[in-house]
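Omission of a single protein chain aside, the complex is shown with its protein chains in their original locations.
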Amino acid sequence: MAREEYFLDMRNITKLFPGVKANDNVNLSIKTGEIHALVGENGAGKTTLMNILYGLYDPDGGEIYYKGKKVKLKDPQKAIDLGIGMVHQHFMLVQPLTVTENIILGNEPRKNKGLMLDRRKAKKEVQDISKKYGLFVDPDAKIRDISVGMQQRVEIIKTLYRGAELLIFDEPTAVLTPQEIKELFEIFRSLKKQGKTIIFITHKLKEVKAISDRITVLRDGKSVDTVETNEVTEADVAELMVGRQVLLKVEKTPAQPTEEILNIKNLKVDDNRGLPAVKDVSLSVKKGEILGIAGVEGNGQSELVEALTGLREIKSGSIELRNKEISNYTARKIKREKVAHIPEDRHKHGLIMDFDLKENTILGYHDLDKFSKKGIMNYENIAKYTTKLIKEYDIRGAGMQSFAKNLSGGNQQKLIVAREFSHDPELLIASQPTRGVDVGSIEFIHKQIIDRRDNGAAVLLVSAELSEILSLSDRIAVIFEGEIVDILEASETDEMELGKLMTGSKADEAGGETLE
Amino acid sequence: AAPEATSAQDTRVGIVLSTGGLGDLSFNDAAYRGLQRAESELGIEFDYIEPADPAEDETALRRFAERGYDLVIGVGFQMSDSLEIVAMDYPHVNFAHVDEAFPDILDNVVSLNFAEWEGSFLAGALAALVSETNNVGYVGGVDFALIHRFEGGFYQGAKYINPDIEVQIRYADDFGDPARGREIALGMYDNGADVIYHAAGGTGTGVFEAAEEEDRYAIGVDSNQNHVAPGHVIASMLKRVDNAVYETVESVVDGTYEGGQNLYFTLADKGVGITDLEELAVEEIQAYEEGIISEEELEIIREMKEELTAPHAEKIAEIEEMIINGEIEVDNWGEIGRPDEL
Amino acid sequence: MNNLVDKVKTILINLGLSLLSIIIALIFGIFFILLTEQSPITAYSALYEGAFGDFRAILNTLWRSTPLILTGLAVALPFRAGLFNIGAEGQLLMGGFTAGVVGFYFTSLPGFIHLPFAVLAGVLVGGIWGGLPGFLKAKMDVHEVISTIMLNNIAIALTINYGINYFRETGRQATPRILESAALLRFNDMVDHVIFGRIPFIEIFEQPGIRLHINFIFAIISAIILWFLLFKTTLGYEMRAVGFNPDGAEYGGINPSKGVILAMFISGAVAGLAGVGEALGTHLSFMAGMDAGHGFTGIAVALIGQTHPIGVIFGGLLFGALAQGGLEMQFAGVPSDIVMIIQALVIFFVASLQVLKVYLAKRKAKGGVE
Partner (left out) sequence: MDTIRQMLSISLLLASFRFATPLILAALGGIFSEKSGVVNIALEGMMLIGAFAAVYGSASTGNPWIGVLYSMLAGISFAAIFALVCVTFKADQIVVGTGINIFASGITIFLLQIFFRVRGTSPRVMRLPFLRVLGVRFNPITYIALILVPIVWFIFYKTHWGLRIRSIGEHPAAADTLGINVNLWRFVCVLISGLLAGLAGAHLSIGDGSAFVREMSAGRGFIALAAMIFGKWHPVGAFGAAMLFGYAEAIAVRVDFVFIPSELISAIPYVLTLVVLAGFIGKSIPPRASGKPYYKGEK
């Protein structure tokens, strides 16, 4: 195929950032109507490349051919005009506005071409698109009130509303539940059927295999290879990405649980709106085991974790740690009880993005004697400690003077893991510990969690990723609408069964079955 | 910068104004006028400083003294401490201070004070005479001692004419907020006042506006403000800071300057007073000549005087005489405070 | 080691750029000076002479910068904790008034009790006046911008209007003069001081017209303490965490309310100290008008100092120099409003060049990979 015949052809794209060559002579060629996966480690340059394609960054070198013609993408408007749409890694949605308002923004239907918004027409157009592609949304809901999966649909409708022919998805599945991922892939197929072309970034190789036609791999800012999906295995792709073999399956020995450390009885917790989110949950976790909590997002697991870690008030019930009631403890006091917490939202909770690494590695532990005495910080010790963590946990892309916000997501996650693991926790509460993280880092984090368990810690693992739950947990509690519907031995169940339980026993077809 | 040496003929005067600066329609402007007159009539030179911060007062006074100015003037009660400190360091420089008496005055300082209560007494009496509603008002700038002198004089004057008259009193807490002045005045007119006296600097502009709007009367203060709202400002209480400053400069030029005195300018020596109630005053004609008011407006002022205030001129003159010869004793509320019943 | 060189380099570049922006501002100022038919050269040499011309001028520049450094700090600290304190003005008034009253009211206290008492009382009341909006914010979600604006106006009514009338003895709109036992030590008087008098060459401070007093030292110490507090203590760590990300701070076991109240209290105390210095050091009484808008200028001082306590010292010195030199410009025939205009121009350009600084930093970093 001659290069001119590609739907999109990016040639020798180079982009420099202070201290980093984010893209180094990258080539990417996309065929009309294909689903093209773009993969690579955290920081490999995927997002940067896509931002260039969408007109958000000026490349420092290279050329872009779109439908055979050389184009210059000076701003997003130009990209939109050409028919390029992008669903960003961090959604570009205005929280207090409605779904419809977000979709029409910048391209609003107006009454008699005047000033006044034609809300009826807008709503109708949104409904038309949503029907045509099977993207069901509530046009009048405010963004801040809808689920992440819904928000993603809004992003997709946004691009379709502008007549996009090429849709870019930057890690669309990182924040979705298995059910939502399944639905998203349905949408992909429907888009493809309508003749749209798709670029799809993900860290989950299973997804790559399941949906893409071809794969381009980036490593360290360079394009390594482009391959046909059906000619490679997951392991092949992983190796291309990382440059070495990666263990995609977690290896672990059977658990050897000892005494109970955490005991939750009849716990009730409300959500932000004051509605019951956790309804009468009783659970216990033993030292030396990993208890997984499986559930579709929004079924109370976030509130449960927040209650356990002192970030949310409980309504009633009790939380006992080593037979001591801790339900009225502050977050700080709970930390002192050797409870570590990897929060689900690393930007909101896990890190102070404007702090440097040094200051982030002690967040929550800053008043430990080794970091501060009598209210005076001991930065010398902190620096030593940070250097140690950076080395031990292989946190890349930064020294301890750099800010957390300048780390890639994978490295941000490693930073949190490093911090939470390094104080010998006896109970580890890990929420979505590998979200948005590349395969290499997933391997690493999984290994760390198992090591903790084998050292006698209890682990409470919350994840939307069923494969993660299944491969790490010893026991699995399924949560549905705020209640624990069943507790299973991990070795005696599968995705099928979990999927059913997670969506309430009635919905038979739902759940996290295989992706095809 | 100014040259360092001075010859005997060209007398140099430095004046440090109070933080309100020029355009306060009050003592700063009046002192400045006095110096302008001295400049044209006596041929002196003068420089002025408008401090941005009262902390600058002392430094500014000192810089004048250091540079060999022949007379250094500080304007405003806030400056008395600073002036005393500097005057102590420069015993051979002549100083003058406006608006605050010193208990132990230095030999090289004269203090120029004004019996505002006497002038305001006349304003109060006139207001009471003109009032048909038996209800008059007083708007003060900021509620403190110096401004209480105006309040007290006005109150006593009005009550002297008519013990039953109602006197509304209110402060704007700002010398530069005409919007407030206007609303206070509108409120007073609403409550039945028909003449309002103000001692509120720029805030007073609002009082005049209210008078015009409601077609009632107001009385100006410090300078002749009768032309500011022709036909509605029936008179102004005069505080002749300009004359006092001029005379002080003159004394320095003449070599008759004599420090160590707290001077009081009273009705008796025309240091305070009230504008002409019968004829057009010089300032009013000057305002016309400078194009500030039109001929019709000048005519309005003339007619107003003829119809409204001239009939009372004799009575006011009589009262003035009685104050001067001590038959009427006016209390200085700035000193003794407001009477308890208020 | 390299680190230190880099740090010094950044500081020098920062200083250079600030200087550049001041020069640009002065060039624009020429236009306005010419409109008043004065010579810009005379005007600017007066500005320089007034601020730095001789030893006395320099000391007086320090004196003028004292309240500005303190109000600057009072804005900077809460800023780091995510709060915008427009209330330094009111806090200054409350602190100054309290100190002024204590300074004259207690007639029989020895100096070593009277002065500390007056200072601490002023600082404490300033702190309460600052802590109140902190409390309202933490406990009742009242936005601190509104509450501090309101409290400014309430402070004016309480101190300048009511307080002065209550205590006033002379015609000045001021509380009675404080006793010598409550006065802050002036550099001028150091020669006679039991301890400072022994310092060699201390007599160089004995010059008429030197108005610098010990509060300048207190201001510098305050800046250092705040720097230490912010960057070296757990409390500062917690405040900054709350300022950047309250949710993250809460996750880290930090109680955001505590940080908010404390940051505002300390800020009020520092602004209070500004008032204390003006009352007990500069005017020797609490006087109407002595706040002179320092609370608002403090906002610019804080942000030009990049809300870093040490940067605030430089910000304060800049404004102190402009004030002190500005007065001298009036002697050169440039009216006070032009002085204000030039100050505003300096603010514009220093703020704008901040951007250039960021840009340069970016370019430099980029140069690294090419």
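By letter and in written order, the chains are A, B and C; residue numbering begins at 1 in each of them.
Keep in mind that, in the parts below, contacts are C-beta pairs under 8 Å (C-beta built on N, C-alpha and C of every residue); 3 or more make two chains touch, one makes a residue touch a chain.
Model, not experiment: these values are computed from the prediction.
Asks: List the displayed chains that the omitted chain touches in the full complex.
Replies: Taken over the complete structure, the missing chain's partners among displayed chains are A, B, C.
Asks: Quick one: which of C:L17, C:V145 or C:I220 touches the chain that's been left out?
Replies: C:V145
Asks: Considering the whole complex, which of C:M287, C:A300, C:I313 or C:A332 touches the chain not shown?
Replies: Reading the full complex, the residue touching the unseen chain is C:A300.
Asks: If the hidden chain were put back, which residues of chain B would touch it?
Replies: Listed in rising order, the touching residues are 20-25, 28-29, 143, 170-174, 176-180, 182-184, 186-187, 190, 202-203, 205-206, 208-209, 213, 228-229, 292.
Asks: Extract the touching residues of chain C with respect to the undisplayed chain.
Replies: On the side of chain C, residues 32, 35, 84, 86, 136, 140-143, 145-147, 149-151, 153-154, 156-158, 161-162, 165, 296-297, 299-300, 303-304, 335-341, 343-345, 347-348, 350-352, 354-355 touch the unshown chain.
Asks: Could I get the residues of chain A that touch the absent chain, sorted low to high?
Replies: 51, 54, 56-57, 75-77, 80, 86, 88, 90, 92-97, 101-102, 104-108, 110, 115-117, 158, 162
Please note the rule applied: only the chains that are shown with their structure count from here on.
Asks: Based on mean C-alpha positions, I'd like to know which chain lies farthest from chain A.
Replies: Greatest centre separation from chain A goes to chain B.
Asks: Would you kindly tell me how far, in whole Å, the mean C-alpha position of chain C lies from that of chain B?
Replies: Here the centre of chain C sits 36 Å away from the centre of chain B.
Asks: Which whole number of Å gives the spacing of the CA centres of chain A and chain B?
Replies: Here the centre of chain B sits 75 Å away from the centre of chain A.
Asks: How many angstrom lie between the CA centroids of chain A and chain C, rounded to a whole number?
Replies: The answer is 47 Å.
Asks: Chain B touches which residues of chain C in the complex?
Replies: So the residues of chain C in touch with chain B come to 42, 46, 60, 64, 156-157, 160-161, 164-165, 168, 170-174, 177, 208-209, 211, 278, 282-285, 287-290, 292, 323, 326-328, 330-333, 335-336, 339-340.
Asks: For chain B, which residues are in contact with chain C within the complex?
Replies: The contact residues of chain B facing chain C are 1-2, 19, 21, 47, 49-56, 58-60, 62-63, 66, 77-78, 80-81, 89, 99-101, 142-146, 173, 334.
Asks: Under the touch definition given earlier, write down the residues of chain A that touch chain C in their complex.
Replies: The contact residues of chain A facing chain C are 16-21, 309-311, 330-335, 341, 343, 348-355, 359, 363-364, 366-367, 372, 375-377, 379.
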